[in-house]
Structure formats: C-alpha cells, structure tokens
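Have a look at this one before I ask anything.
Only one protein chain is missing; all other protein chains are in place.
Right, chain A next:
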C-alpha cells in the first residue's frame, strides 16, 4: 500500500517557530503502524519541520518548491494525481497558519476521492483494497467505517501519540525537491478577508441557572437520603444527562 502524509507549514503554538504539527506526527505514527510505502508531501520552501517529520518515522519526503504563502492546493493535487497513493493522511486542522481545516476537503473534491474525517485508528480491511477506519465522535462515541481505497483521511487529536524524535533518522531521511508545474498561476493569490492583529475575546460564561430554570430549588438541607437520591436522579434526567 502506498501512503502519503501531507505536511503543512506549521508553527509551534508557543514559540511561533517552524515545527511539525502534532496531528501530522500522529498521522505518521498511524501510517507506520499500517506499513507499506510511506512518503511525506509538502508544498512550500525548505523548512525545519520536514527534518522533524523524518525524525518521527518518515524516511522520504517530496517537497514541491512552491513560493511561501501561495495556495498549495493545485500543486498538491497534480503531484498526488501523478503519484497515485492509496491512502492520503492529513491533520484535521493546521497549526499556526490559516487553520481552517479546509485543504483536505478541497483536495478530496478536486481529486474526486472519498474523505473520512477524524480518524483515531486505521487498519487494513478484511477485503483486499479496503481499510477500516475508527472515527472519533463526540462524547467518546466511535464509528468504524470500512472504505475502499483510495481515500483521504484526516487525523483526530485522540489518535495514538507520535513516535519519539530520533536524530539519526532525521539526518538519514531523504527530501527530494520537485519544481512547480505552472509557476505563473502562483501569482495574485489574495485572500477575500481583511486582516488585523488578534484580540483576545473572552468566551461566554457557563452558568447552570441560565438553562436549568428556577434557581430557588437548588439547595436542600438535610433531606432524607431517599429523597436526596430522587432529587439527584430527577436533576440528571431533567437536564438530559442520563435517562434511567
């Protein structure tokens, strides 16, 4: 099986330096477990993050020499179409960039592939040419989908932790550079949004009284234990936490 892990131009959330996104490191770990021929793919200038990716389990990375800040979609799509991997892995969101999480979806649309979001485990399926993917849903629910290859999968933070960084592997790994197909198109990639410095905006406070009605009915001093138990269960049912 041929697997490609998409590597973004991520930045460390605290220092702001180029670093491998954790989700992509987790994607590499998932791919390594599955085995086969694994390659990384990055569109953009040389970056320290690529060495880091080599250190956590990749041995080969293809880098498309696109200028900084250009939209990598077309470059990635044409490269992937030529390479034809069975499985394409990406993080569910970027880190330190635009972080909209839209790129895998646009790629899937462009390449006409199925996309399975929020994976935490990938195994080979019982039939040949299929994989079984566990998706993380809310509140600990999981969904197991069996899907025919080729497929794009985004990785959820609850996936197994990445492998430890190995310096030797990072030095040994190969980064091969490919030229951009169509350099003229890269110009004039303007965003439709305006930009300004970030302002911290506090979140709304969560208070129980807003939704659970009469706050007067909240304190019970020395009720009978049976009555107390009934009050607790009723409260849980009324607020839709559990039904007994």
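By definition in this document, contacts are C-beta pairs under 8 Å (C-beta built on N, C-alpha and C of every residue); 3 or more make two chains touch, one makes a residue touch a chain; residues count from 1.
We take it that contacts and distances are computed from a predicted model.
Hidden from the displayed complex is a chain whose UniProt protein name, among "ATP-binding protein", "Electron transfer flavoprotein subunit alpha/FixB family protein", "Fe-S cluster assembly protein SufD" or "glycine oxidase", is "Electron transfer flavoprotein subunit alpha/FixB family protein".
Contact with the chain not shown here comes from a single listed residue; of A:82, A:128 or A:219, that residue is A:219. The chain not shown here touches chain A at positions 11, 13, 16, 95-102, 105-106, 108-109, 113-118, 125, 127, 130, 137-149, 151, 158, 191-201, 203-204, 206-212, 214-216, 218-223, 225-226, 228-233, 235-236, 239-242, 244.
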